[in-house]
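Note sheet for the following structure.
A single protein chain has been omitted; all remaining protein chains appear in their positions.
Labels A and B are assigned to the chains in the order they are written; within every chain, residues are numbered from 1.
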Amino acid sequence: MSDTATTHGPAAAVRAEGVWKVFNEGLPNEVTALQDIHLSVDTGEFISLIGPSGCGKSTLLRVIADLTDATRGEMTVAGVTPHEAREEQLYGMAFQHAALFEWRTVRRNVELPLELQGWDKAKRKTRAMELLEMVQLADFAEHRPWELSGGMQQRVAIARSLAVDPPLLLMDEPFGALDEMTRERMQNELLRIRQETGKSIVFVTHSIPEAVYLSDRVVVMSPRPGRITDIVTIPLGPDRDEDTREADAFYESVTAVREALRGHVGGAGLRAKVGEV
Amino acid sequence: MRNIARSRWTRVASLAAVGVLALSACSSSDSGSEDTAAEDTATEETVAEDTAEDTATEETEAEEAASGDEECTELTPASLQLQWFVQAQFAGYYAAKDLGFYEDACIDVEILEGGVDIVPQTVLAQGGSDFALAWVPKALASREQGAGITDIAQVFQRSGTLQVAWADSGIESPADFKGKKIGNWGFGNEYEIFAALGEEGLDPASDVELVQQQFDMVALLNREIDAAEAMTYNEYAMLLEAVNPDTGELYQPEDFNVISYSDYGVGMLQDAIWADEARLADADYADLAQRFVTASFEGWIYCRDNPEECADILTANGSQLGASHQLWMMNEVNKLIWPSPNGIGIMDPAEWEQTVAISLNSPNLEGATVITTPPSDTAYTNQFAEAANAALQADGVDTTGEGFTPITVELREGGA
Partner (left out) sequence: MSEAWADRLKFIWPPVLIALVFLGAWQALVVFREIEPFLLPAPSLIGQEFLGDISLMWQTAYYTGTTAFLGLVFGTIAGLAMALLAQRFIVVNNLVTPLAAGLAAVPIIALTPILNNMFSITSRTPRVLVTAIIVFFPMLVNVIRGLVQVQPTQVELMRSMNAKPRTVLRVLRIPNAIPFFFTGMKIAAPLAVIAALVAEYFGGPQQGLGSRIASSAANTAYGRAWAYVVAAIITGLVFYLIVVAVERWTTPWTGRTRSA
C-alpha cells in the first residue's frame, strides 16, 4: 500500500501545508522553528512527532493547538482553522505536567473544560465520573491531586482532555516525567482509550519505543531549521499488547525510526519518501 | 562610702529593659518646642561659650566670696541632666555656667540635654549624672520603684500647668469639663487633671472624653478638642503666636479661657533639683551638691533680674526657640519661681503635702495613682537650699524676690 496516501474519506484530523514558524523574523536572532511542514493526519490515526531538542515538534503541536500562529502556510484542524478549532473545542490537550489544580478535587479537575463550556452541575458530574471510570480512577473522584501518584495524575489529565469529547487529542510528552514501568502502563491505557473512543491523536515524544508502540506513523523531525525529515509507517496493526513489545516487527520499526533519526535513508517498504505525505 | 554595686551585667539588663520600651517620661519636657520632633534625643553636651560679660564679672566676684570657698586648684566635674532640650525653662543653670558662677564655686558643670525617651531621675539613679531636674510626682514614682533620689532644691514654687479653652466655649473652670473633649499630653502628665476632676466629683472615665494631644496646639486651634493642656511658659505662648485667620492678627489672651490648676488647689510641684540620696552621705558629694545649689540659685537670681540677657544666653547655647518665645518662657518661668516667700529652692510644706496627697489619691483611667505609699522623710531636704539662701543673703542678695515684677513680652508670629 502506498505510503504516500493522502487524505480520503472525511476531513483529515490535521492538515498542514507549507507551514512555517519563524521567530524574530528579520532580526539578528531570527530562528526558523518550522520549515515548510507538510503533514496530514487521518481521522482516527495515531501519529507521533519525534526528534531531538529544537526540531520543532512541540512548536508544531502548538501551532495545531492555536497556542501560537504559523508565520506562513495553511493549517487545518478537523477541517477548520486552528483558531476555530480551539474556539469550538475540537481538540483536547495534555502536557508533560498534569497541571491539575491543587485546590480542586480530582473530579472537579476533570470537570474544568465542561465548566468553561457552561455545562450545568449535574451533567458535569455525570460526565466526569464517566471519564474517571474510563481511566479507572472513579474511586479517587473526591481525592485531592497531591494524594495521587504521578501516573494517576496524568490519567486524570487525560480524562480531562477527553471531557468535551473532542475528535482530536494533542499530547506533548505526557509520560515524559514518569518512570519506565508506569510509562508502559500508561501507554497501554492510552491505546485502550483510543480503541474505545476512536480519536485521532498527535503525540510528541522523545522515546523511540514509545513512538513505535503507540503510533500508526512516526514523524521524524530534525532541528535547525525544524523540519520533517522522515515519516515511518508502523506495521503493527491496531491490536497491540505487551507481547507486541517483543515482536520482531516492533524491533524492526524501532530500528527504522532510530536510523531515520540518525539521518539514514533505506530499508524497503517501511518508510515514506522524505517530505511526502 | 557609697557602694555602687552596679555590675556591667545589671547595667546591660536594665538598659535593655528601658531601651525596649523606648518611650518614657517627658514630664514638663512635653512642653517642648515645635522643633523637638525633628531633633535628636541624644544626650549631647551643650558646649557653653564662656562669655564672661562685664556686668557679670562684678557680681561673680561678690558671689565668690559669698559661697565661701577656698582656693580652687582644680574644678570638680559635675553633670546635670535636664528634662528637655535647652530652653529658658533651665535658664538659671545655663546662666550660672556661662557667667562663671559654677566656675567660681569650683565646679565644671556639664549640662546634659533631655529628650523624649530620657528619664532624668533614672539617669541620676543609675549614676549617669550627678544631678537631675525632674517634676516631683514623676520623681516620687521613680523613688517608689527603687530609685534612690532626693529633692535638694524645689526651684519652681508653683505649678505652671494650664487647661486652655476658647473664650466662646463656655469652659471656665474644671467643673465645665464635663462632657467635653479634654486634651492632655499623656506620658504621665495628666494627674492634675484627674485631681481637678476628682474635686468636682467627675468620673474621668465617663464624664469626660480624654484625648492625647501632640506636642503642638493644632488640636485646639482646629477645635478638635475643647480644652488643651498647656504650660504657662510654652504651649500657651504657641497659641498667642498663631495667627487668627479671622483677623489676620495674632490671637489675643481675650480669645481664650485659661484655667490654672494652681488656682483650684490641685497644682503639683514641678521642676526641682534632685541628687543621689545614698551618695549624699559622702562628704565630697554633699559639698559638691551645696556648691552646685548655691551657684544655680545665683544663676536663677540673675535671670530674675536680667531676663533678656538670660534669654540670649539660651539662644547662644543652641536653643531652637524663637526670640520672643524664649523671652516669654523666661518671664513665665520667673513667675513660677518668684516670689519664693521662704527663699529660693526652699520647699513649701503645704505645696509638698498637696502634691503628695494628689499623688496618693487621684487615680488615672487605669485606676493607678502616682504612688501607693507616702514617700519617706528623705524624699526632700531643705538643708542645701537653706544654706545657700543664708550665704547669698549674707552678701546682700535678694533670695526671695518679693519685689519681683514680671516684664511684658510681646510675642511675634511663630515665636520669632
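Going forward, a contact is a pair of C-beta atoms (placed from the backbone, for glycine too) under 8 Å apart; a residue touches a chain by one contact, two chains touch by 3 or more.
Keep in mind that this is a model prediction, so the values were computed, not measured.
Novice: Out of A:T32, A:Q153, A:S200 or A:S215, point to the residue that touches the absent chain in the complete complex.
Specialist: Missing-chain contact among the listed residues: A:Q153.
Novice: Can you say which of B:V119, B:I273 or B:V293 touches the chain missing from this structure?
Specialist: Only one of B:V119, B:I273 or B:V293 touches the chain omitted from view, namely B:V119.
Novice: Which one, A:S40, A:T71 or A:Q89, makes contact with the chain that was left out?
Specialist: A:Q89
Novice: Contact with the hidden chain only, please: which chain B residues?
Specialist: Residues of chain B in touch with the missing chain: 7, 9-10, 13-14, 17-18, 20-21, 23-27, 37, 119, 121-122, 125-126, 138, 141-142, 144-147, 181, 186-190, 209-214, 218-219, 224-225, 364-368, 370.
Novice: Contacts of chain A with the missing chain: which residues?
Specialist: 65, 67, 86-87, 89, 91-93, 95-99, 101-104, 112-113, 115-116, 144-146, 148-151, 153-154, 170, 177-178
The rule we apply is simple: only the chains that are shown with their structure count from here on.
Novice: Averaged over CA atoms, how far is the centre of chain A from the centre of chain B? Could you give it in whole Å?
Specialist: 88
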